[in-house]
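With one protein chain removed, the remaining protein chains of the complex are shown where they sit.
Residue numbering begins at 1 within each chain, and the chains themselves are lettered A and B in the order written.
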Amino acid sequence: MSRGVAITGMGIISSIGTTVEENFNALIHGKPGITAIENIATVHKNDIKVGEIKRSNEELAHELGLPVDNNFSRTALLGAIAAKQAVKNAGILDINEYATGLISATSVGGMDMTEKFFYDYLETDENHRYISSHDAGDTTHKIAGELGLKGMVTTISTACSSAANAIMLGARLIRAGKLDRVIVGGTDALSKFTINGFKTLMILSDTYNTPFDNNRKGLNLGEAAAFLVLESDEVVKKQNKKVLAYLSGYGNANDAYHQTASSENGDGAFLAMEKAFKISGLQPEDVDYINAHGTATPNNDLSEGRALIRAFGVNVPDFSSTKPFTGHTLAAAAAIEAVYSVLALQNGIVYPNLNFTTPMEEFDIVPQTVLKEKEINHVLSNSFGFGGNCSTLLFSKS
Amino acid sequence: MEALKQELKEKIINILNLEDVQIEDVNDNDALFGDGLGLDSIDALELIVMMDKDYGIKLADPKEGKAIFQSIETMAKYISENRTK
C-alpha cells in the first residue's frame, strides 16, 4: 500500500464534546465525560456511571431541523449530526458529485425507541412510526437522507469493533476503485438494553473505569457518533484537498475462542495487528502511539496487553485508552478513536490514560498516564468485539 | 439437603438447556465446569442470577462463584448455609 487512503474530514459528538474541537480540548485538559445517567430511567442509575451526551432527543432533532413528528432513533440523530459535520469539514458541497458511499456501524440501531414503546405499540398507534426505525439499516438510511447521499449505503455490526470495520471497508472500496469518496464511521446511543446486557455480564464498573490497572472493575458505557470522509487520491488532487491524515493499514481477524471473552493470549488481536502492519508496509517500531481498545474489563485488558507484547516485544510504544474520557461507546468506539488518532497525529499528542494507579501483575507494560507531547507519525488503534471480532487500524501523518 | 441437591440438578439442566443430560447422570461430586458437565463462564453468570432469584443470595464478583459452583455438593452446602429465601 502506498501512503494510504486520504482522510479529508471528521465529525464527532460524544460525552466530552459536540464538535472535533470540543473533544480535543477535553482530551488535552483531562476532562472526562463520565457522569450519572440522566436521559434514561433505569433502576441501575445509582450503580453505574456512563458517558452520556447531555442533550435530549428534542434538542438533537432541533439541531438537525427535523419536524417534531420525525421518527429518528437517538442513534440516528447522533449519527446524522456527526456525519454532517464530517462532510462540512471536508468542504463537500455536492455530496453526489463523485461516486460516494456511506458505510455506517451500529450495534443498538433503534433499540432505544423499541424499548420505550414495545408494549405501547400494542395499545395505541401514536408511536407506530418508530416501528420501522428499529433495524440497524434504518439508522444509516436516515443519515444518508440527511446528507442527501444516493449510492452505496450499507451498515456493519460486529459489536464493539463495528466502526473499525466500516472504516476498513471504506478504505478497501476506494483502493479497489469502486468509490471515489466514502463517509465512514459509527453511531450508538445508550439504551436500557445495552446497560442491562453488560450488567448481566458483570463487567460494568460501579465507579470510573480504570484501563490497564491491576484493580480494574469493568467498563462505563457511553454513547457517541463519529464519521470520517475518505477520498481517493484523484479527488484529493483534483480538488486540491487538505489531507488531515492517511489511513495506512487495517486488519480484521477472529479470535474464535469464546462468544464474549477474548483469548488469554489475544490471538485475534495479534492477528489483526499483524495484518494491518502487512498492508501498510509499516513495522511495529514505526508506531509512536497506540490508542488501545482498553475497556477496563479484567478480560480485555489482559488479553490486549498480552497481544501488544506479542506484536511489539518488550518495547511497547506509548499507549493509552481514551475510554476513561468517553466510556465504551460500542459500535461508535473505533470511529471516535479514529478521530482522536488523527488529532494525535496532527498535534503530536499522546493522551493520558486516566484513572490508572497500579500496574497489572501479569506484565510490565504500563499506559501513558499524563499528556505527552512528541512527534507522532503513525498511530495504531485497536477495537475488539463480541463474537471474537478483532480489528486494527493504522493512521499516518499527511 | 438431598431434596435441595435434586432441585439444583433439575434447575441446572433446565436453565442451562442441557438437553442430552439426565438428572441421574449428574453425581453430587461431579465437577460442573471443565471436564465434568462442561459448563463455562456464561453458565456461571446464569447460575449467579439463579442464586439471587431463587435463594436470595447475591454474589457481587463472578470469581466468588468458582468455589461455590464446583459441584452440586458445594452448591447445596453454600445455599443451605446462606439462603435468605
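Note that contacts are C-beta pairs under 8 Å (C-beta built on N, C-alpha and C of every residue); 3 or more make two chains touch, one makes a residue touch a chain.
The rule is short, and it goes like this: contacts and distances are computed from a predicted model.
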Name per UniProt, for the chain absent here [options: "3-oxoacyl-ACP synthase", "NADH-quinone oxidoreductase subunit N", "DNA-binding response regulator" or "sn-glycerol-3-phosphate transport system permease protein UgpE"]: "3-oxoacyl-ACP synthase"
Residue touching the undisplayed chain, where the options are A:140, A:210, A:232 or A:248: A:140
Residue among A:260, A:346 or A:398 touching the omitted chain: A:260
Omitted-chain contact residue, chosen from A:31, A:88 or A:150: A:150
Touching residue (missing chain; options A:163, A:201 or A:224): A:201
Sites on chain A contacted by the missing partner chain, in the whole complex: 42-44, 102, 106-107, 109, 111, 114-115, 118-119, 121-122, 125, 128, 131-132, 134-138, 140-141, 144, 149-159, 165, 169, 172-173, 175-176, 178, 192-193, 196-197, 199-201, 252-260, 267-268, 271, 385-389
Chain B, residues in touch with the chain not shown (by the definition above): 15-20, 38, 42, 45-46, 49, 52-53
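Just so we're on the same page, only the chains that are shown with their structure count from here on.
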Length of the line joining the C-alpha centres of chain A and chain B, rounded to whole Å: 38
Chain A to chain B touching residues, read off their complex: 200-202, 258-261
Complex contacts: residues of chain B adjacent to chain A: 40-42, 45, 48-49, 61-62
